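Missing here is one protein chain; the remaining ones are kept as they sit in the complex.
To keep things simple, chains are lettered A and B as they appear, and every chain counts its residues starting from 1.
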Amino acid sequence: MGEEDGERKFRFVGTRPIRHDGVDKVTGRAQFGADYSLPGMLWGRVLRSPHAHARIVRIDTRAAMAIPGVKAAATSADLPEIEPGPGPANLAHLSRNVLAREKVLYHGHAVAAIAATSEAVAERALLAIEVEYEPLPVVLDLDDAMAPGAAILHEDLKTRGGKDAGPTNVAAITEYDRGDVDAGLAEADVTVRRSYRTQTVHQGYIEPHAALAQTGVDGQSVLWCCTQGAFTVRAYCAALLGLDVSQLKVIPTEIGGGFGGKTTVYQEPLAILLARKAGRPVKMVMNREEVFRATGPGAATHTEIELGARQDGTITAARVRMCFEAGGFPGSPAGAAAMTVLAPYEIPNYAIESLDVVCNKPRTAAYRGPGAPQAAFAIESALDELAEKLSIDPIDLRLRCAAKQGTRTPYGPTFKRIGLIETLEAARDSSHYKAPLGPDQGRGIAVGFWFNAGLNSSAEVHLNEDGTAIVATGNPDLSGSRASLAIMAAEELGIEVHRVRPVVADTDSVGFTDLSGGSRVTFATGQAVIDACRQVVRELRQRAAKIWDCDPDQVDFVDGRCVPAKGSGLSEEPLALAEVARQAGRTGGPINGQAQLTARGAGPSFATHLCDVEVDPETGRIEVLRYTAVQDAGRAIHPGYVEGQMQGGAAQGMGWALNEELVFDTQGVLQNPGFLDYRMPVASDLPMIETVVVEVPNPNHPYGVRGVGETPIVPPLAAVANAVRRAAGVCITRLPISPPRLLAALHDESGGDS
Amino acid sequence: MTRMHITTCLNGEEIDFLCEPHQSLLHVLRDELKLTGTKEGCGTGDCGACSVILDGRLVNSCLTLAAEVQGRSVETVEGVAGPVSQAGTVGLHPIQQKLLEHAALQCGVCTPGIVMAVKALLDREPDPSEREVRYWLAGNLCRCTGYDKIVRAVLDAAAELRNLPEERQPA
Partner (left out) sequence: MTCLVEIPTALRALCEGELQVQVPVGNVRSIVRALDERFPGFREQLGQSFAVAIDGELIHDPWLEPVPAGTELHFLPVIAGGQETQVSVNAAYAAPEDVEAAVALLAEAGSQGRVLAGGTDLIVQMRTGQCSPQLLVDVKRIPALGVCELGTEVLRLGAALSSAVLREQPEVRRVFPGLVEAAELIGSEQVQGRASLGGNLCNGSPAADTVPALIVADATCIVAGPTGMREVPVAAFCTGPGETVLGTGELLVELRVPRPPARTSDAYLRFTPRSEMDIAVAGAAARLELGDDGRCRGARVAIGAVAPTALLVPEAAEALVGSDLGEDALEAAAAAVRAASRPIDDVRAPAAFRTHLVGVLSKRVVRIAASRAAGEPG
């Protein structure tokens, strides 16, 4: 908890005002990615690979260009060649994902793009593009990719962190260890050893990717797109197209869901490229099938775990080996998974190994707490089995080894104040945990952890002449962040929340800001907003001092008013913020605050989830009867949206556990590229989702904020699986627990890993 | 290709437009009439973001041809709220107001479809159970909220509408 805020009583923090963009969103006025158009606009479409793995021999767009109405065509030859290099965002790979160069690496991989006077003409032109492919053996999954003699996706790929000289499909190995695992296991009275698998899943945002680009003859471009990070899009597009960053302005539209899936670029650089070539604005909107075939997904995984414990529940050792499918290019969250998998627990001996493996599926993208849900599914399932073997209550078992202040994490740092124990205790004490269960019903519990991110943020606060304020930041509002930022500004400035107008600014209008992800907006950008507001307050005190003809130290700022400081001896009537604002012109000019920071000390957020299910033993169908999500939010700025994040993450996690999976055939072709067969939960699939917000303040934020957005998707996979295991009496080692899979497990008690 | 000349009643107003015979109502609303409040999430009738009310029935506008609405009546999200009153308060329909009060939207892209679906439900059934609300909304995917707050907002809006005196009921 920051300096003066120890026992601070909040006026607006913790209230539930109506969000500022709410009316626009319930009346249809809010403009999302596909809602923008320009006069003379062309439509862009993308030609996609019919092969999951093939060498591109030749691309010829001449016949397509000859079709009336076709104005531009683009292939990788139009993009500057970027040599493969290291770095988290490997631009050579990104460039090749945006338009395939030497090879196509998954079915649906973009190969060429067309801009034409209508979508229909563009579609027809795609058919006229001649592409000669030399098909290569398809590397379907982890097992294929790591089999001896496997076809290699990238000839130049070496294993980062590994000893093998390559070529290989294993892009990276992340390892963490401590103590002596074999000795620890030898010490154990009980061990659990299991292998777990999860399938490829999609973020499933309802709004398909959309971009509209306009380029002037001077080469200056404007791009409207639905993205989690306008500055990220600007950086990627500039780099991929060889532009100066200053030549490109990115205007983030409202965004219809991202969940990590809109943190990269697909057609955004193509829209700019086509607009440059055609000299007309170009709009590109993916259809749902393209979203499923060529964007996102969250990685499929295979995890092997060995856990040992003494009879009293002390965990003696853990060995974890995880493999993540990266898709066509390296970059799965295998590393993050390695960091998170044992983070909630104090275990004296452990060895963690996690592999990033390429195969011929779409390039994976971030998905809400990337890597953590898959890792938690494995460890939390194994722990639950361990609890059962030890006849210890599963919450008690976790409490015995729960990480707390001072626990050293496997990835290095030592936890400051964290709230895991508090969430476990709240779950244990809830009415849910004590409620009776009927036949064929079971209750599962699981814990989740996510680091939360800090990164770079800028904020500007403009005090208007009537005492209202503009708060401009560079973070697209995914789920109510305008409200949380405005609440914090209101708290600092002492004005009503609705006298603050929060603005999602474009890349020309606010300083650099990293994307809306990592549960960082309310924490990091919020901190920038608070800093900028505090500058405004300092300025207000100086202006009041000018008006009162005294020293600024003699002026305090309390509840939106400048008042004489205690002991200052001044007897002036308080000056309301609006009054000081009105007089700004004669006291030194406009009053604005501006702050930028690299936020450090993001507070990790822990959650404990409870799930009750009923299993139909004849059909394998699972119904979720009751669900409770408990989470440490640090400080809930707008509790309604904190609860909403917890409920939404829980629902996504339940979908992941129960029915969601991208199904590929033996040629790597996705079989269910639509919402009908990619079965996300619908309203009638779910119960109410109870929430318990625990507030253990983050000492590194002025108000104690931790991030809340990602943690809620981490526990549900295991919470559901553990509930099913207890209801049906079979071990769940494979997601999704779809009815045929559960029924097979019920018929073959040897386990679900069939 | 011949365009068809269609006359229809849109949000209470007689309008006409030209469309191609195969064009969906959704595309005409968005691309010809520039009413972009109706959203496209899938184009195959699986997400409900494009829900509109056609002659009193809830339909997916992506699965309705524009040509079919000749002489009929279409309601879209743009027609649900009233104008801003002189006092400056927005003339939101109770469904819209309750969605906001319950924080029942996050990204908001499914919200126009939800508004239309709920309106169609409450026009038919003023006192739905939680189960009825959930099944009625099964055709409206929301990926952000887990539906909890949406369902609560609908039940609350229904109660509010039941208690409104006749003269204050929305049109």
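Observations
Note that in this section a residue touches a chain if its C-beta (ideal position, glycine included) is under 8 Å from a C-beta of that chain, and two chains touch if they have at least 3 such contacts.
Values in this document were obtained by computation on a predicted structure and should not be read as measured data.
Among B:Gly48, B:Gly79 or B:Pro94, only B:Gly48 touches the chain left out of the display. Between the chain not shown and the residues A:Gly69, A:Pro348 or A:Pro552, the one that touches is A:Gly69. Of the listed positions A:Gly14, A:Pro348 or A:Pro739, the one in contact with the omitted chain in the full complex is A:Pro739.
Mapped onto chain B, contacts with the missing chain fall at residues 1-5, 18, 20-22, 24, 43-46, 48, 51, 54, 57-60, 62-65, 67-68, 70, 117, 120-121, 135-140. Within the entire complex, the positions of chain A that touch the omitted partner chain are 67-69, 117-118, 120-121, 123-124, 289, 618-621, 658-659, 663, 671-672, 675-677, 679, 681-682, 684-685, 738-740, 743-744.
Assume only the chains that are shown with their structure count from here on.
Chain geometry summary: the mean Cα position of chain A and that of chain B are 30 Å apart.
Residues of chain A touching chain B in their complex: 16, 18-19, 21-23, 25-32, 34-35, 37, 203-208, 254-259, 287-288, 478-480, 638, 640-641, 643-645, 647-652, 674-676, 680-684, 686, 688-689. The residues of chain B lying in touch with chain A in their complex are 30-31, 34-44, 46-47, 49, 76-78, 80-81, 90, 92, 96, 99-103, 105-112, 115, 130-131, 133-135, 137-152.
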